[in-house]
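Please see the structure below; I have some questions.
Of the protein chains in this complex, one is absent; all others appear in place.
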Amino acid sequence: MLRLMLEKPTTEAYPFKKIQLPERFRGKLDVDPAKCTGCQVCALVCPASVITMVDLGTRKVGDRELKVRRPLFDLASCILCGECVDNCAFTALELTKQFETATANKSDLIMNKAVVK
Amino acid sequence: MSTPPDQPRREESAGLMEYSTESLVPFGPIHPALKEPEYFKLVLEGERIVNVIPRIGYVHRGLEKAAESRPWVQNMYMFERTCGICSFVHSLCYGQAVEELTLYQVPRRAKYIRTIIAEMERIHSHLLWVGLMGHWAGFDTLFMWVWNDREVVLDLVEAIAGNRVHKSMNAFCGVRRDMPENMEDRIVERMKFLTDRARYYKEVIDTEETMLARTENIGRVSADTVEKLCAVGPMARYVGLKRDVRLNDPYAAYDEVPLDVITTTEGDVHALLKLRLDELIVSANMVTYAVENLPDGPIRVKVPPIIPAGEHSSHCEAPRGEIFYYVKSTGGRTPDRVKSRQPTMANLPTALELLKGQTLADIPIVLTAIDPCFGCMDRMSFYDTETNKRWTWSGEELRQYGINYYFPERSKKPHGLKKIGDQSSDSCLMEGF
Partner (left out) sequence: MSETLAQLGKYAEEIGTKVSPLRKNESVIEVSQERLKPFIAHVVNDLYIRHLMTITGLDLGQNLGIIYHFSKERDTIHVRTSIPKSKPEAVSIIDLVPGAILYEMELHDMFGIEFIGNPWKERKLLLPEDWPADLPPPLLKTTKADQIRKRLGLEVAKP
């Protein structure tokens, strides 16, 4: 009893104090559009079907027309497993330390950074 | 859509003979991380339970059917979410069943890391359970203190895996993340702290009158019944059966890390409490040993996404008992059949036996004693054969009834605070001192 009275309280004073997060904390997903090449491996491995590839037209490479695709993320379904991060060969994806993602508007959770030109 | 649980089905309200041939067990203490509500009907004679009738399946998610249409790796994440508290062991068991179908070996370092995380999960689960027993017995101080100590192990897990509950550390033939640098001292020190706290709680349970009154001589069952009903985990060990998958059929690094399987012959809930705390101390020692003797080497071997044809099964020791997975492959990208059996399903017949002969006030203690993995206590409906009364209670009402039955002096209004009977837990917290 006395020990507990002399120790600091267990309850963290969040949200008035910032919480210390460990190094490996898995928060909201983020994409770097500059690095993404549209290889669609992330869409294939995602267990929660969060990533859909959007067609953005074609581009010419030599004398061939190649399709350009970029990922669209529906972060409401993301389970933060990190499969996409592990499998991206271009290190375009990252799990940040953001965890305060509650919103009243579901469309806020659709991340289209890589799709918007 | 379906009949609400608090109304008896039409054919069952016909008469007592109907009840005496059925056993329906309403189950479902309020567990924050548990996923399946269950519903029990109890037939009473005055205060004693005569028969129990189960009706489960309220959160049946159809995982086995869903697994047949998903690729192998995605199933690992899905089965991890079968349970919050034993999530790592579920993905481990599934992973082990599938790994045997490939021809790859798991690296030794990965086996040690798997053991470390699995034992930390066991520590976390047992601490959670001890706290809940305190809560249901009316001793909320124990609940708060134990859950405070639980934060210690959850912080360690978060530092290693990134998340406190769904660790997502397992992959086929390895683990996904290595141990962080310079964590060894911190882990060893925290394990020592938890060992000391577990010893202190054992003393509390032996001397504190609340716990003694509520748990001594409750929940006795014979070893023969337990063996016939195929119970697993601490439910088998507390009657003296030395049944532990880590000892009987070692997996991961359990053949190298020293293991001590605790059994007791006392056979009541009081002994169960001490058994789980002893297991906690053993787990802390195992984590310390594994962290200090961690071998070097790779942590993962890449496995192709198509698993060869065959069948294999695997079993692991979760905090609650034995988990069993059976996997069948026809050489495709998705499994042909996955069967998963959770320990609470195996312990349910034993729970029904335990309840018979107990009083109404002991139900929460006995039901929590099997450490059930269910969601919330929906409704419990009762039928008293002596007075011919039928009524329904929620979990909180049953808990209050139990506390008032054993400690009637607490039902007087204490120090101007709220009366018991208000559905808030503040009043119970004050009572716990």
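Order as written gives the chain letters A and B; numbering starts at 1 within each chain.
Just so it is clear, a residue touches a chain if its C-beta (ideal position, glycine included) is under 8 Å from a C-beta of that chain, and two chains touch if they have at least 3 such contacts.
As the structure is a prediction and not an experimental result, all values here were calculated from the model.
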| item | value |
| --- | --- |
| Selected from B:Gly84, B:Gly134, B:Gly219 or B:Pro349 as touching the chain missing from the view | B:Pro349 |
| Touch with the omitted chain, as defined above, among B:Arg164, B:Arg186, B:Arg300 or B:Lys328 | B:Lys328 |
| In subunit B, positions touching the absent partner | 1-3, 9, 21-22, 54-57, 60, 62, 64-66, 69, 100, 227-231, 243, 248-249, 312-313, 315, 322, 324, 326, 328, 337, 339, 341, 345-346, 348-349 |
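One rule holds in what follows: only the chains that are shown with their structure count from here on.
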| item | value |
| --- | --- |
| Between subunit B and subunit A, distance of the C-alpha-averaged centres to the nearest whole Å | 32 |
| Interfacial residue positions of subunit A with respect to subunit B in the complex | 4, 10, 22-26, 45, 47-48, 79-83, 86, 95 |
| Parts of subunit B lying in touch with subunit A, wherever the complex brings them together | 70, 73-74, 77-78, 81, 145, 148, 151, 155, 158-163, 166, 168, 176-177, 180 |
